[in-house]
Each structure stands twice: as C-alpha cells, then as structure tokens.
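Note that this is a trimmed complex: some chains were dropped, and none of the rest were shifted.
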Amino acid sequence: MPIVNHFIEIETKQGINIHNITLQIQELIESTSIKNGQALVFSRHTTTALAINEYEERLLQDVKVYLHKLAPESDRYLHNDLHLRENIPPDEPMNAHSHLMAMTLSTSEVIPIVDGKLALGTYQSVLFFELDGPRKRTIFCQISGES
Amino acid sequence: MPIVNHFIEIETKQGINIHNITLQIQELIESTSIKNGQALVFSRHTTTALAINEYEERLLQDVKVYLHKLAPESDRYLHNDLHLRENIPPDEPMNAHSHLMAMTLSTSEVIPIVDGKLALGTYQSVLFFELDGPRKRTIFCQISGES
C-alpha cells in the first residue's frame, strides 16, 4: 500500500487569513496512483490550524470575528510576558490568543479518498488558518491507500 | 490490507440534534473481516459535526446551550446577508452560527479498532451533530486494517 508524503508551502498575510488548500491536495492525489484511501492533512505550526468548511468570503469574515471573540488579542495572557520566558528569540511575537484559536480549531484532519478524489461534501473545502501572520508556513499531506 | 467504504444516512430534526452512531459503525466493522486497524468517520456537511463523548440526555442539553452561547444564532453575521451573496439557492438558510459551531467541534475522527471492536473508553460514544436541521445527512465511514 503506497504512502506518498508532500509539503504544501504557503506565504501568509498579516493577522488571521484563511487559505483554501483543497485543490492542492486533490492535485497531489492525482499525481499518485492511489484511488481508494486517505489524505492526512497536518498543520505543522502552533499558531496555524485546519478546518473543513465552506470557503465563502463573508463566512470567513464571520469566523475571524468569532475567533477574536473567543480569544481576544487584547486579553491579558501570561505567555505574552516575554521578559519572564527563557530562550526566546528577539522577534518573538505576543501571540497567546493565536495559540488558543489554533487549539479550538484542528491540527490534523483525515479525509477519505474514493475513486481518486477527496470524498468531500458539496460545500466542503479544506481550510488552512494563519492565526499569526505574516509567515512562511508548511502543511504536511500524506496520501495512502490502494491503486 | 482491505479498505471498506460506507455511507451512514440520517434524517435529522429541527435545529441542533445529536445522534449516537456508535452502533452503526460497530456493525459496519463486524460486516468486514477487519480485526485490527482504524475507523475513519467523516462528517460530510458544513453545518454538521462529530464529537466523541458521553451520550447522556442531560449532557446533550448542556452541549446545545454551550454551542449557542459560543455562537449565538441572534448575533449579526455577514454570511447571513443572503442578498449580498452570489449563486445561492432560494431556500438558503441563515446559518452562520451553525458553521461556527461545526468548526468548534470535529469534521474527522479516527478511532482505533482492536479485536474487531471500536477501542472506545467506557463512556465514549461517537456523536453526530446536526447543527442546522432538519435535513437528510450522510456520514462517511472508512474501515481499514488487517484481518
């Protein structure tokens, strides 16, 4: 049963921004011989996350408002007392709220592959959330299954 | 290593309602020869979700209150301005809150199978959340592993 590993690389923008990576995963599947199996998608950062939902511009704005309401950037967080932490780089950001948002969303998603395609529902897209941009980010994809 | 795909179909009720699909997944496993492996459960809609927790009637009421507190239906959401969106069907619902609840819960869960059974803890059930019913819904199950 073949296993194909791949990194998707994304340059993100300031603050929270949401990227639709469905097509990149589908193209990766099509570059393999795998017709039946799974796509494991894994967010490799502590201030990024995944969700599988609708890529609709106004909903994406609603999600940003929602995440900021759950974990306001302006709240007091111990993680943001940079002078009290050890071994941090000089450009360490004050991003506790981004970590909390990431834990509320997902780090790993597994999506079934049927007939060589992601078996997503009609309105589902695979969404990658930058929660503390701008940065260069990587998403890990592992395609496995049978030809 | 065999891979068995199956759709579970559910007719849901008005608003938020929670369905225990553990038995259906277990019966699917027993219909295969797989004794050791995984059950991938995947919610195929943008206003449904999964969680693995206790199926206790009063707790299910608490979860509904909790989800409504996090994402109140009465809040103002851009996604609900239907007249400002393109290509939407005439029966499009105002359900931004349902999408936000779905992203807070899970879309994919992977459950280990040991000795032909879901390796769940004593009080764990696989819960399917309808967040914008009533609708006909499908849940994808993929059983894989060794006999």
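In this document, chain identifiers A and B correspond to the written order of the chains, with residue numbering beginning at 1 in each.
Methods note: a residue touches a chain if its C-beta (ideal position, glycine included) is under 8 Å from a C-beta of that chain, and two chains touch if they have at least 3 such contacts.
Note that the structure is predicted; figures quoted are calculated from it, not measured.
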**Report entry** Given 2 visible subunits, total identical subunits the whole complex contains
**Finding:** 3
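Rule of thumb we're sticking to: only the chains that are shown with their structure count from here on.
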**Report entry** chain A and chain B, separation of their C-alpha mean positions in angstrom
**Finding:** 20
Report task. State the interface residues of chain B toward chain A in the complex, per the touch definition above. Result -> 1, 3, 5, 40, 42, 44-46, 70-71, 77-79, 81, 84-85, 96, 99-100, 102-104, 106-108, 110, 138, 140, 142, 144
**Report entry** Partner chain B, residues of chain A touching it in the complex
**Finding:** 1, 36-38, 51-54, 56, 58-59, 61-63, 66, 70, 104-106, 109-112, 114, 119-121, 123-124, 145-146
